[in-house]
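Every protein chain of the complex appears in place save one, which is left out.
Letters A and B name the chains as they come in the text, with residue numbers starting at 1 for each one.
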Amino acid sequence: MNTTYLPSDFLPIVVQLGLALAFIVGTMIVTHLIGPSRKSSLKDDPFECGIEVKGNARTPISVKYFLVAILFVLFDVEVIFMYPWAVNFRQLGMLGFIEMLLFMALLLAGFYYIIRKGVLKWEE
Amino acid sequence: MYPIILLSVLGIVVLFLGFMKSKNILLPATLLFLALALGSNFIDWNQGPLLYFYGMFSVTNLTLAFNAIVLISAFLIVAMTRGFQDDEEAQPAEYYGIMLFSLVGAIMIIGYEHLIIFFVGIEILSVAMYILTGSDKRNLRSNEASLKYFLMGAFATGIMLFGIALLYGATGAFSLTGIRGFVSTAAGAQSYILYAGLLLLLIGMLFKVSAAPFHFWTPDVYDGAPSIFTTFMSTIVKTAGFAAIFRLLSHSFAGIYDFWYITLAVITVLTLFVGNVVAVYQDSFKRMMAYSSISHAGYLLIALTALTAQTERSILFYSMAYSVATISAFGVLMLIAKEKSLDGRPNESYDAFNGLAKQNPLLAFVLTVSMLSLAGIPLTAGFWGKFFVFSSAADRGLIWMLVVAVLMSAVGIYYYFRVVIASYMKEGNTGKIRVAPFYQIVLVAATVITILFGLAPGFFEQLL
Partner (left out) sequence: MEQVAFYGFSALAIISALFILLTRNLMYAAFGLFLALVGVAALYVLAGADFLAITQLLVYVGGILVLLIFGIMLTRPADERPDAATRPNRIEVVNHRRFWGILVAVVLFGVFLYTILAANFTLIGDVLISRSTIRTLGVELMTSHLLPFEIAGILLLVALIGAAYLAMNRNPSA
């Protein structure tokens, strides 16, 4: 594995980002230019299955989504910690493995708690 | 070091004990675990200064003594939590678990040798406090307090982290010894980045111990949180926080005392002034206690500003006296507030104490002793706490600060005595309040400690 790097090694990512962005912007502009454009009040109406739209689009969603998102962030952070360990897996050996196991045990204790409390039960 | 490991594991155990059908085991189990942690704390006693975990965590007799104060306070507070069993909504397993985890954080910031340890510790302590503040989910004021505390605390954490980053940028070290090494060089004493880092870190820390002008969250949060957790916050967080600030200043920045002492002196005087003067205008006993905790932060800051050889001992003694008196005051408050509840909400005004002494002489006595101790009247531990703090300021020659402090103590006597007068002199019908035996033991123990150390403060010196 190549251990030294320069910021310019990240250039491909930037190029890819630029390409993705250019594709979206390009298609939007091109479709705007080459497509016929007719405007009428009927066509600009928001439309859903032939029924007129009522109320605000921003209705409150259930708190469950939020809870799942919080749990996702927490486990996300825990997983991030595993990355530097995994890169050095061989070098750290058994001791490192046990240390990681301890960390994972804390994680799993939290996970077990969540399951037992029924936080992840969706239909309730 | 041992209590950190033990409390981490036992916190999870308590959490899982909550899955059992019977909740009765939780309280004795938590008390047992706290006692175990306290016992394990003294394994390192008299082993001399030790460094654990690659020099990240230090253990001396004095940090062990701070740990002991924190753990004993937690023990007394947890022993007063019998009320959880009456409450349908309460989830004692979570509360006890979070309390044990928060003690891990407290112990870490008492003995940190490395700023990362300090940061993780104070985050555990703070996050636990945000949760406990909002634990009364049906109460809007508790929700408000929790949100306010969380938002302001998050900003304080950000400021603190920025300070740590600047310190690292200036010194190239996270460890206290490394920073001290840099400060003692000629370049270090002149580094502006170091100054900025120190000030930002201090602002974050002073926020956590609610020193003015970073105190604005304190009254609302202390008032909104359930009383039992207010007790926890005002004793344990404060004790650990001051131990942490002392550690930072004495171990790393004693070399540039001339730089930070003016800032700290201004903050001290402001804290004393705000805490004591605003406390006079409160109608609620609980809110008064919130301002009183600000004023006590001011007294503790005097010791820090002086930074003599005696400072650590005086902070230790003062926080012990303050914690014990606060616990017994809140213990009595919780009983009375529950007895006299209005519309199902605890009544925490001064009026609730009217005529307390007639039917409940013991409670009135406990309350009086704790108020005397908080006010710093002789023959209580609080007097000697103030005495040690003031004498260390006198050693440093901070006479003008002493004048302010003595004046403010006089103001303190006024508002502490209001509740004593209410309970002895005013008419009111408090029925006989039934006190659970456990609860009674806590109150009596706290009172005995206050009087014991008030009569023989030298006893405390011999313990160390």
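The rule we apply is simple: contacts are C-beta pairs under 8 Å (C-beta built on N, C-alpha and C of every residue); 3 or more make two chains touch, one makes a residue touch a chain.
Just so it is clear, the model here is predicted, and its values are computed rather than measured.
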Visible chains in contact with the missing one: A, B
Option touching the unshown chain, where B:Val13, B:Leu36 or B:Ile193 are the choices: B:Ile193
Listed residues B:Ala65, B:Val78 or B:Met108, member touching the removed chain: B:Met108
On subunit B, residues whose C-beta touches the chain left out of the figure: 4, 8, 11-12, 15, 52-54, 56-57, 88-89, 91, 94, 97-98, 101-102, 104, 108, 114, 116-117, 120-121, 123-124, 127-128, 130-131, 134-135, 137, 146, 170, 191-193, 195-196
For subunit A, the residues touching the chain missing from this view: 3-8, 10, 14, 56, 58-61, 63, 65-67, 69-74, 76-78, 80-81, 83-88, 91-92, 95-96, 99-100, 102-103, 106-107, 109-110, 113-114, 117-119, 124
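Keep this in mind: only the chains that are shown with their structure count from here on.
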Approximate Å spacing (C-alpha centroids) for the pair subunit A, subunit B: 41
Of all residues in subunit B, those that touch subunit A in their complex: 12, 15-16, 19
Contact set on subunit A toward subunit B in their complex: 106, 109, 112-113, 116
